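Only a single protein chain was left out; the remaining protein chains are all shown in position.
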């Protein structure tokens, strides 16, 4: 792939982008998404697409556009006890506008807290049922006194459009790698500002390289976004040969890879290879139809080879979908580690070719080409010589370099370099 | 399947039938079998078949019919030291008639005991070698003094017929489930009065239901019975899609399922699923050509998908084939447990269909149909929602509901109910 990347320095930039995006109130539609994608456009020439409210997308319909400007709850003394300006999670996402005075008993029907995590404000949505509500910490809830309250939400839910971003890097072939991240969560750093920001800088880096595959990056609201994108791009999805959903990649948890529905797609093998050789703990998950947008990419009518790369998976870390998924949870070092693994996976995908041994009958004489140690009889054969023997022996047109790396228990990069060398000596031919 | 069953109450009835059948001296032919099947006829309208002595059945020939009325050994003081009337196991099954006085030394050649289990009388047979003998406990044997003995067996071994019972419940299709139990053992409660009695009440219960499959219950002497049945029904065995041999299902041992020769038949998967989710210890055995009538059903010329359901397998519990396999070994609670598992297996077989997702591209919108929780963002998705996602994702015409239950690690019944619901909403179609 060629150009060096300084992962540590890039991870600082990723973190800065996360920080810049953090205050914006996003949802599945609305100006928060647009503002977010505008930030991304400072780094890559992302195309923004608008899909009108009411557009049918498979079994779904693009919903009304939601925008919010302000919201609070005031007590009878006029004090804001809940304030959207301090934390946008306080408003139930997609809340209808409201402006009225109500008693505590009535108000409580519209309040959501998590008794188990009394200090944290939950993140909740109501996209498809028209209502309004406030989220607050359980400690806040316990302190609310009997009183008359003014509830105010300055939002609009009107015909408009759903916004998503798309960025395409053409490669040598029109076969594509799809990288997808969701853009619909408000002030939640790991889920999924980390995903948005890492995808942005990954795209920026890849755009500088000469690539075999074309790369398509999509920045979409979860569920309705991938459904909309698939509905609009149905005719072209056959080009997608590999794909990754990027989510929750900035927290301290160990890396998780969730396999595609196929279970043995090349992207699955590549991701597993990288994690297995990372020297760190990791988890490989079988496909399940619950999670992020892989649910749609891997629905039976598409069954695309798309896996999901995470650190802590949704629902498994305590801060998930609360105000504690903030800029302290995410750290540049974890972003750097995730980016390193992404690059390793894509490096395999880019280079995982099959070759034909041009001297398939017996080993070729490596020594006369200067490829083999001249003094025989030694106990330790060099790794590089072992790699040559493996590549030559398995290059019968059936096994890919990744297959060879797996079988020989050698690093993919060593196998790849070895294949390059053998090809230079006309001992190997790509097939 | 529909009608409720009170398993505990039925297991009491099963136990009562075992108790009623226990005193009868059965063999592979003869009136003991007829009397036994007459008892069964009090519960289900079993058809009795008689196959004449000498009838060729594949490589075998239906043997002479054996009947016994009395037998004993008397010492020189006229005391019965062994008495068939007290325990029919005392006579070597299929013994020729005898009436003579002999010395101890000669008598001993006709006595069988088990030194390892000195209190128990063994059960032995000599169907195909004409001889006579007595079985007794080893302690009894040790006490026999030097004396002249009168040995008396009032039996007949003459041309007659082999008797078996058959009961058929027609279902929606003429594809069949075969349930087979052996009827040839005399006073042995677990092997196989428990099997006979459970099969009887299982058949009675199933006869009240609307069933997809037709069910065929056969009550046959071991080996020669299944061979005879297969020889007479060879033309129709292709209809058998699933089958179970029922044996030793009343003792306290853990459940064992022995796979069919195919090893991955649907009945195998269903039985394994039930045992794996039973919350109890269990054993899955690979097929072997030694055991009960699955030996014949799974002979290479038939290779039927027939497994064997047991608690303690033959030869592995100390009471096996001795007088200790009696009414104390078998208990209603174990019968109830076995019956519950049988019903669970048949429930899977009856309902294990394949469906086609009618919206295979992306998930259908479950929320607009009231099938999905309206408030998003929560950590715990309900099991029922997960089940919907699994059924939709895997219903591509390849995976059965059992496959989906296995892969999702959810209960078959939940998967089945979910499929029913989705079908009502036209989201799924049987294929």
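Each chain carries a letter (A and B) given by its place in the written order, and its residues are counted from 1.
The criterion applied here is as follows: a residue touches a chain if its C-beta (ideal position, glycine included) is under 8 Å from a C-beta of that chain, and two chains touch if they have at least 3 such contacts.
A quick note: this is a predicted structure, and the numbers were derived from the prediction, not measured.
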(message) Please identify which residue in B:22, B:39 or B:60 touches the non-displayed chain.
(response) B:60
(message) Considering the complete complex, identify which of B:35, B:49, B:80 or B:124 is in touch with the unshown chain.
(response) B:124
(message) If I consider the whole complex, including the chain that's not displayed, which of B:267, B:298 or B:405 touches that chain?
(response) B:298
(request) Considering the whole complex rather than only what is displayed, give the residues of subunit A touching the chain that is not shown. (result) 357, 359-365, 367-368, 374-381, 386, 389-390, 392-396, 407-408
(message) Need a quick check: the contact residues on subunit B for the chain that isn't drawn.
(response) 57-60, 93, 112, 122-129, 223, 226-227, 230-231, 234, 261, 286, 288-290, 295-296, 298-303, 315, 320-321
